[in-house]
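A single structure is presented below for examination.
Omission of a single protein chain aside, the complex is shown with its protein chains in their original locations.
The first chain written gets the first letter, and so on, giving A, B and C; residue counts start at 1 in each chain.
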Amino acid sequence: MAEAKTGSDGPSELIGLEYLEREHAHVRARLAVTDDVRQPHGVVHGGIFSIIAESICSRATGEAHDGEAAALGQSSNATLLRPISSGYVNAEATARHQGRTTWVWDVEITDDEERVCALVRMTVAVRERP
Amino acid sequence: MAEAKTGSDGPSELIGLEYLEREHAHVRARLAVTDDVRQPHGVVHGGIFSIIAESICSRATGEAHDGEAAALGQSSNATLLRPISSGYVNAEATARHQGRTTWVWDVEITDDEERVCALVRMTVAVRERP
Amino acid sequence: MAEAKTGSDGPSELIGLEYLEREHAHVRARLAVTDDVRQPHGVVHGGIFSIIAESICSRATGEAHDGEAAALGQSSNATLLRPISSGYVNAEATARHQGRTTWVWDVEITDDEERVCALVRMTVAVRERP
Partner (left out) sequence: MAEAKTGSDGPSELIGLEYLEREHAHVRARLAVTDDVRQPHGVVHGGIFSIIAESICSRATGEAHDGEAAALGQSSNATLLRPISSGYVNAEATARHQGRTTWVWDVEITDDEERVCALVRMTVAVRERP
């Protein structure tokens, strides 16, 4: 059995996610579109938006707690509006609720012409470390 | 700009998704857990379940239409229940609605002890080819 | 300001929800279709399924905790598949996850011909009473 390597985020490294701005309640990131993230019709696979949303929202929620709590995705609702086939996938996440046990984020996915292509609502559970 | 390569599903190749059973309204697939799919806490990244759900449900919906319609993810709602850190991610998808314009699937994600670890409800849009 | 009357469930009384079976992890209920629950096209309003789902899942979760914890809806995802215009709205709820801090339920809504008309996934937060 492979030993779990803690600290690095495998999926976001695998797809090449770049952070552009990282504050506690606001994060921007982007991803260059390549065949690795395209599905068979040649457009970006919808699950990629969920990877991006969970990576950036969990990380920002954890950082806001300064490592004193674990931040883990609890639910993710993605609505796909418009395909992206080239250029960048641009993501902007805004915290809408910063509760004691959950943070709720809205993530807007746009293409390079600033058209909204997907909306993801992400709930991140905040659990105190033992 | 990279040319889109149609026909292959980049993300499911990238993570190594294996199909075990593929029928029109029922699909089973699995994925070996490696660091590529783990997030920083050492457990499988929640977005991976959305990748799996969208890949298997869109493909099965498209195949059921024999290539006469394009099947594209429209929404994906994932609820994460229990972390998976090793072994396989096992996915079983069942079509709950086979409509003219949308198919709705329930995907159950289990670990190797058959515990339910995530539930994904996936809506796939069916669009006639021009 | 009106004083809150605790103990009774206003919305389910308002629409006339009837319980048919109530166990900890499984509940059945139904509602007669009248103009009060129809929207302008003459079919049952989709929000009614969310009322039913939240009422029966929160109540069953609370009862399973024997009143030692408060059970409150945390999220509700409804997918509407087929209109219901007359007869009964039949609801069957099954607990899919019974965790320490959340219970997750699947609610299937059928018409009198046993056709699936809506699916609701309901997450109920369990909070210890102070």
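Following the convention adopted for this analysis, contacts are C-beta pairs under 8 Å (C-beta built on N, C-alpha and C of every residue); 3 or more make two chains touch, one makes a residue touch a chain.
In this text, all values refer to a predicted model and were calculated from it rather than measured experimentally.
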Hidden partner chain, residues of chain A it touches: 77, 79, 81-82, 96-97, 99, 104, 106, 116, 119, 121, 123
Residues of chain B (touch criterion as defined above) contacting the omitted chain: 74-75, 77, 101-102, 123
Touch residues of chain C, complete complex, unshown partner: 1-2, 4-11, 14-15, 33-43, 45-48, 50-55, 58-59, 70, 72-80, 83, 85-87
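What we mean here is this: only the chains that are shown with their structure count from here on.
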Most widely separated chain from chain C, with each centre as the mean of CA atoms: A
Separation of chain B from chain C, taking each centre as the mean of its C-alpha atoms, in whole Å: 28
Whole-Å gap between the CA centroids of chain A and chain B: 18
Residue numbers of chain A (touch at least two other chains): 74-75, 77
